[in-house]
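Each remark here refers to the structure printed beneath this line.
Left out: one protein chain. Kept in place: all the others.
Chains: A and B, in written order; residue numbering restarts at 1 for each.
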Amino acid sequence: MVEYTEKIREIAKRLLQECKVDAVLGFRSGTIPMMNEPCFVREPEEVDRLIWDSNCGINLCNYLTDRKERIGVLAKGCDSRNIVTHIVENKVDRDQLYVIGVPCQGMIDKKRITAMFEDEVEAVEEKGDTLQITAGGKTSELKKEEVLQQNCSVCIHRNPVIHDEMVADPVPEQEDVDRYADVREIEAMSTEDRWAFFDKLLEPCIRCYACRNACPLCYCPTCFVDESRPQWVGKSQDSDDVRTFHFLRAYHCAGRCTDCGACERACPVGINMRVFTKKLEKDCKELFDWEAGMDPKSRPPLDVYRPEDPDDFIR
Amino acid sequence: MTSTREEIVQNPYLPYPVRIDEIVTETEDKNLKTFKFVFLDPDDEKKFAYHAGQFAELSIAGKGEIPIGIASSPTEKGFLKFTVNKVGLVSSHLHAMKVGDVMGVRGPLGNWYPWEVLEGKNVVIVGGGFAFTTLRSSIIYMLENRDRFGEIHVVYGARTPGMLLYREELAQWESRDDIHMHITVDATDDPDWKYNVGFVPPITEQKAPQGDGDTYAIVCGPPVMIKFTQPVLDQKGYAHDHIIMSLENRMKCGIGICGHCNVGREFVCKDGPVFTLSQLNQLPKEY
Partner (left out) sequence: MTTFQLDSDRLTEGIDRLHGQYRVIGPVAEGRFHNFRPLQPGQKPDFDFRNTRMSAKQLVYPQSQVMAEYHLDETREDSHILKEVLPDETPRAVFGIRPCDADAFGLVRRNFDTEEYKDPYWIQAYERATLVGLACEDPCRSCFCTSAGSGPYSTGGLDALLVEDPDGGYWFQSLTEKGERLREAAGWKEEAGSGVEDTIAERKKAAESRIVSQVHTDQLRNQATLDLYEAPFWEDVAFSCINCGTCTYLCPTCWCFDIQDETHGKKGCRMRNWDSCMYPLFTLHGSGHNPRGEKIQRVRQRFMHKLKYYVDKYDNGIQCVGCGRCVQYCPVNIDIRRVCELMNQRGSTGAACEV
């Protein structure tokens, strides 16, 4: 995907020069391996800061909320679906956006790669579908597809669903992917086991809210955990309060989450809170045949009613 | 400077238990009440030695704490008074409490108006709305020590006559000849209103004395009042180190430790709340 960089700069330069947009939202190269930083480029002379590689996992839609400028935004499949959700939820106007579609082949999992090496990873270089990893002075190769973020490895919408221009031809979508093997495993647990599993999963949580704040869906002006009148949730490390935060946040994302993986990626203590949102995603698919962010004209299933919606849960 | 646990006699986070002795509803909108507290342990009153301009944390078990300026004067013995605006969780709960209820007061906290500097000087107090609380403390303190100060002027404004705090005391002060009161309201249709009508800045312009090296202004009020009063004082020749203000910021600990209320390197709770305008000119406007 590194080859997209030149094309991205070219498009960004043109858009800025022709004043089609006020700024281009993309990534600049990070200061440590496997990290890039979202950035806003306003001048045509600055487009060389923009880069693209397999470390662009932050969901850029998160930076569009309530902005008023005309923005050229780089969008992977998941980003584009969140942009659609933002448009549906009136958090941004389609007309103010110039969506630069980026066909995505998945983002790499920094935490996993770091854990694979005894020594600190000093550099990661991408060569097509191979990664050259330098750690402890030695360079070795990894197949990129083996170290993708888990959400990317089961992604079935790699190409943007809306775009004004593409940086490359669409990539083939993954077929025969089992999206919900992990969810089924948890569903199969007994209630007690599942509770214990959640307890263990959330035990490291420090309530930094990186998951919430990295999420483009979490744009509430005051999150329920921050409400003080009335106060819904305690502020301590009490496990009830930690669970309440994660469960309620997941429910608030039901039918809206695109499984972009920003939450899990942002977590400093390695919690896979995606198991919650994925369960709800699976339910939405099974109950309503719904996938979030595929169509700017459709509202998510939990804020509409259709006569054919399943209703056997009402007794 | 480091201490061991054994040397720490006082836990600065623990409030003194107090009983509510009296509650006075001050304003016609009933949003401001003055609470008079009496210490459960009389010895605590001695520990709570304070100066006019300081504040304290009012502490309600199960609800939390709020920082409130002390409205009583150190010259008034046997009780503390605080006038509280009903805005948040703690203040709303406090407004629902009754005489006889037990709660806590933690303090005194922060610095105070620079009484040593003000000794022998003329003092102009400019106050608006419910920020008049520590100004009441200051006026009573100065009147009790009247010979230690020069001329005293008070410009105090509220939206309507019914929104003025401490109305009985204002009337008493009006009748004295050793303090120049300039009470004003934004507007009124009360035909018996015998004081000024108009916003605080123009009244200050009309009534306050010219600034000089021997005259200090203490300004306390809503941001909009401060914004328009400052040019008036500038024009009247008040140097910025002769303009004294009291800040508010969200606080928790009140003792400069929890980090909430900083303005630049200063903590409003410990280094303030009282700053001169020349000090504030050096700080980010984060209040």
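Here is the rule we use: a contact is a pair of C-beta atoms (placed from the backbone, for glycine too) under 8 Å apart; a residue touches a chain by one contact, two chains touch by 3 or more.
The structure displayed is predicted, hence computed values, not measured ones.
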Fill in the blank from the handout: Only one of B:117, B:171, B:187 or B:257 touches the unshown chain, namely B:257
Problem - Missing-partner contacts on subunit A, residue numbers - result: 30-32, 35-40, 58, 62-63, 111, 114-115, 120, 122, 204, 206-210, 212-214, 226, 234-238, 265-266, 268-270
Practice task
Using the touch rule from the top, list residues of subunit B that touch the missing partner.
Solution key: 1-5, 7-8, 10-15, 17, 40, 59-66, 87-88, 91, 101-104, 223, 248-250, 252-253, 255-260, 262-265, 270, 282-287
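Please note the rule applied: only the chains that are shown with their structure count from here on.
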Problem - For subunit A paired with subunit B, centre-to-centre distance based on mean C-alpha positions, whole Å - result: 50
Handout entry: Of subunit B, residues touching subunit A in the complex
Key = 88-89
Handout entry: subunit B-facing residues of subunit A, complex
Key = 228-229, 231
